[in-house]
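Worksheet: the structure to be examined is printed underneath.
Every protein chain of the complex appears in place save one, which is left out.
Letters A and B mark the chains as written, and numbering starts fresh at 1 in each.
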Amino acid sequence: MTTSVTPDADVIGKRSEHLYFALRNPKVVIGLTIVIGLLLLGVIGPFFLNNDPNEYIGPKSEGPSGDFWLGTTYFGQDVFSQFVHGLRSSYLVGGLGAVIAFAIGLSVGFTAGYRGGIVDELLNMLTNVVLVLPALAVLIVISSYLEVRGVVSQGIIIGLFSWPWVARAVRAQSFTLRNRDYVDLAKLTGKRAPQIIIKEIMPNMASYLLMSVILLFGGAILFAAMLDFIGLGPTNAVSLGTMMQQSMAWSALHLGLWWWFVPPGVAITAIVGSLYITNVGLDEVFNPKLREM
Amino acid sequence: MALQVEDLRVHYRTMRGDVRALDGVSFGLEDGEIMGLAGESGCGKTTLGKSLIRLDGRMRHVGGTAVLDGEELPINDDKAMNARRFNDVSIIPQYSMSAMNPTRKIGKLTADLLRAKGKSYREVKPELVRRLELVGLSEKVLDNYPIELSGGMKQRMVMVLSTLLDPSLLIADEVTSALDVSNQKAVAETLVRFRDLGFVKSMIVVTHDLSLVYQIADTIMIMYAGQVVEKAPADTIIKSPSHPYTQALIGALPEVGLEYGDKRLKSIPGKPPQLLNPPTGCRFRARCPLAHDRCAEEPPAVQIADDHVASCWKVES
Partner (left out) sequence: MGRYFRRKLLIYGITFFIAVTINFAIPRLMPGDPVARMLSRNAVSNPESSEALRSYFDNLFGLDVPMWQQYLNYWGALFQGDLGVSIFAFPSSVSSVVLDALPYTLALLLPSILLSWFVGNGLGAMAARNKLLDNTVLPIGYLFTAVPYMWLAILLAWTGGIILGWFPVAGGYSFALLPAPTWTFFVDLVQHWFLPFLSLFVVALGGWAIGMRNLVIYELESDYTNYMQALGAPQRLVRRYAFRNAMLPQISGLALQLGVVVGGALVTEAVFAYPGLGSLMLNAIQNQDFFLLQGILLFIVIGVLLFNFLADVVYVLVDPRTRLGLEGGQS
């Protein structure tokens, strides 16, 4: 395209421009609203519900009512209280898993892409190996050996096995970026590799990296829910996955206690779905081409 | 007259409004004429090339006509235009390296394209092979996938393919910019040969490389900010340009024979105006050393000679 319309904008201008479009993109706004709304519920909610989510406080197997907004479990536990605490665990696992996977993926990808040669060969091999490993099965086996499982340890092991595609993408990106002029310039002025990566290459991938974190976050939440459902959830906390597991274990299905197993699934779907939608919106924000369509 | 374009206006739709990429472009092209189309990036030369064959999704035909061989080109009607493409109007795109479907053998791709035009591949094939040999490709390339060909081979293949149905008008869009110097010259010569052999009647060669186009073009048209500033025989444009912008453009070139791209042109001080809300009057006036009060009005297209037009108040007919 030879017709250039936008005058060259400096980086700061570009950032605020992105923010401007992001806040006007319905996908981003709706997605973030749901994600943040549920996050706030999970963070703040427990302070107003002073009971232990596993405490038997109400009548057994009661439907939703004014007292118990989401009804009670087979044992008379408050489903809403469990739900709120579960949200908290889900966000924690998602966040932790995403951060760890992102950190590993980023370091492996950048090192491979920037260094090239034999380092790249080896790291790329490692990436591909972890990529073909069926992550959930491996996670199940590892978790089953842990006698005490917590939300944190779950987040860590999920992170350890979900980084490869980030590494792959980052590697490909830094391959193309490292040959750009400004990187050469930085090299000539004697900057060291990590400095170049952080100062010169990373800002140019910022949008991409942000989107990867979002996807990792959603992926980690789904992983955690599956592990919890298998019965390998945190032994000391309530999570959305363990709620589903408990409801199945105590035949909520046959007893018709839908308020027990519907809310946790709705929450996970809403969180992960909103993250995906936000991502699509962000894609439109960062790619003006998509924006103009 | 092979092609007659009158007051062509094409806009780009953007979030901020319409960008007037072509704002009243008029010119004629004789039978057998090779016209070089030059100007800085963003002057509208590529847009002009595209609008004569296919508007892309964001382009909007606002006004004006193009008549080819006495029949109007339905620029605004993608479907109706389809009948004219390939048969009457064809293009050698900027991106020859990636113009062919990477997963289809070249022969099959050609057959598919011909069938879409109601032509039989088997009947056309002898001519196709003859033309391939003409540009130094063997018949075997038809059994190859594009990735099996070198850059130069792909370029030549696309040239043959684009002109296979002997179009009346060929648009060559920056065909040389991706090539090295020796290939550039070969491609340019091939274009002339295609015209001489009657594979194409007339040609618009879009380029930013004035020195190259000077070698092959009969006439050169200079565009600035979506408008035609000057059109004249190649010699006149290079040796005695009339419009101040053309003069500046030519003045920015070193002696003919070397490659120089947009970079050199930056020695004209200032930047072309934005086409979102273009200034009234002469668009070059902010950068023009000869600008005066009158230039605030739209300059007339002055017929300097039979084949020489320039849009400037300072030019005398």
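In this section, a contact is a pair of C-beta atoms (placed from the backbone, for glycine too) under 8 Å apart; a residue touches a chain by one contact, two chains touch by 3 or more.
Keep in mind it's a predicted model, so treat the numbers as computed, not measured.
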Of the chains on display, those the missing one touches are A, B
Filtering B:60, B:117 or B:185 for touch with the omitted chain leaves B:117
Filtering A:19, A:125 or A:185 for touch with the omitted chain leaves A:125
Per the whole complex, from B:31, B:148, B:235 or B:297 the residue touching the absent chain is B:148
The one of B:84, B:156 or B:308 in touch with the missing chain is B:84
Absent-chain interface residues of chain A come out as 124-125, 128-129, 131-138, 140-142, 144-147, 165, 218, 222, 225-226, 229-232, 241, 244, 247-248, 253-254, 256, 258, 261-262, 264-265, 268-273, 275-277, 280
Touching the unshown chain, chain B contributes residues 53-54, 56, 81-87, 90-91, 93, 95, 98-105, 112-113, 116-117, 145, 147-148, 158, 161-162
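The criterion applied here is as follows: only the chains that are shown with their structure count from here on.
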Chain A to chain B, mean C-alpha position gap in Å, rounds to 50
